[in-house]
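One structure coming up, written as structure tokens, with questions to follow.
For this view, one protein chain was removed and the others were kept in their places.
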Amino acid sequence: MPETFISTLQLRLREFAQARDWEKFHSPKNLVMALTVEAAELQEIFQWLNESQAAALDAIQRERVAEEMADVLLYLCRLADVVKIDLQQAALAKLQRNAEKYPADAVRGSAAKYSDY
Amino acid sequence: MPETFISTLQLRLREFAQARDWEKFHSPKNLVMALTVEAAELQEIFQWLNESQAAALDAIQRERVAEEMADVLLYLCRLADVVKIDLQQAALAKLQRNAEKYPADAVRGSAAKYSDY
Amino acid sequence: MPETFISTLQLRLREFAQARDWEKFHSPKNLVMALTVEAAELQEIFQWLNESQAAALDAIQRERVAEEMADVLLYLCRLADVVKIDLQQAALAKLQRNAEKYPADAVRGSAAKYSDY
Partner (left out) sequence: MPETFISTLQLRLREFAQARDWEKFHSPKNLVMALTVEAAELQEIFQWLNESQAAALDAIQRERVAEEMADVLLYLCRLADVVKIDLQQAALAKLQRNAEKYPADAVRGSAAKYSDY
């Protein structure tokens, strides 16, 4: 398999955990809990903003957003490594399923059809 | 900027939303809400499993896990695109900060130091 | 201690779990995971709505919202029972702390002071 950004992150996270004897903490349940917590910390930045404010973050907010998004990505990659899921393949497969589930012609302009993608 | 997996996903998600006239739904607040919801849907698969069960998922569980992890990655990439955060750079910067914050020699074997990485 | 609505719910949830031999699933970690998942399921109902739609839920949406809010309350009460936290006392103590932390005269009309309550 060619080296990818995700596999590079996973290797570095694995070495990071090994070097600190932290692998014992990285059970699937613990990692998924940490992932949800990081997503919520990202959400916290936005919770009291109105849409205009959320679309015009200042430099300090942007730095916090970047850091929390990084945390989400790192835990997601670490969890995928621990449970041996190919995240890249899973994402491409999901894009494909979404394209089949929501044909552009059928759903365009129809808010009623909107649920998720 | 060289094309990366994340930028490829972001392009496809952008085109997907444009083709369906769904960009109006993809405000930062809405996307961060969807991201947290997907993380929780991933968590739901693990919530009643004990650690042994969580470490030995069957094929059906693995497929669900892969799909929910994909959803988290897709919303994370989409949000990063909308708020114009470079997710790849943010992840590398966070790895660097973690390495400085948790020097391996200082924290090895010390559960008390463990909080996050 | 006088019987309260919360203690009544807790008694019924305890008997419910005992009658089904489900107490083994109700560890603090599992219950807190379930609580977060239920909060996210509630959130899911609102994620693609704009503020006007969110303030004018139809009957079907209201029923779903009521059920998810009930799930959050039930898991919260169950968790409090399992970890032996007096939820009623905790809530009153927090109201008191909030009143001290955010004096009305100091924060009125100042969005900048707003973070949480």
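Going in written order, the chains are labelled A, B and C, and every chain counts its residues from 1.
Here is the rule we use: a residue touches a chain if its C-beta (ideal position, glycine included) is under 8 Å from a C-beta of that chain, and two chains touch if they have at least 3 such contacts.
Since we're looking at a predicted model, the values are computed, not measured.
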Tell me which residue among A:Ala40, A:Ala66 or A:Val107 touches the hidden chain in the full complex. A:Ala40
Need a quick check: the contact residues on chain A for the chain that isn't drawn. 25, 30, 33-34, 36-37, 39-41, 43-44, 46-48
Which parts of chain C are in contact with the chain that was left out? 4-6, 9, 12-13, 16-17, 19-22, 25, 27-29, 32-36, 39-40, 42-43, 46, 49, 51, 54-55, 57, 62, 65-67, 69-74, 76, 79-80, 83, 85-88, 90-91, 93-95, 98-99, 102, 104, 107-109, 114, 116-117
When the complex is taken as a whole, what residues of chain B touch the one chain not shown? 29, 33, 36, 40, 48, 114-115
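Rule of thumb we're sticking to: only the chains that are shown with their structure count from here on.
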Rounded to the nearest whole Å, what is the centre-to-centre distance of chain A and chain B, using the mean of the C-alpha atoms as each centre? 1
List, in ascending order, every residue of chain A touching at least 2 other chains. 29, 33, 36, 40, 114
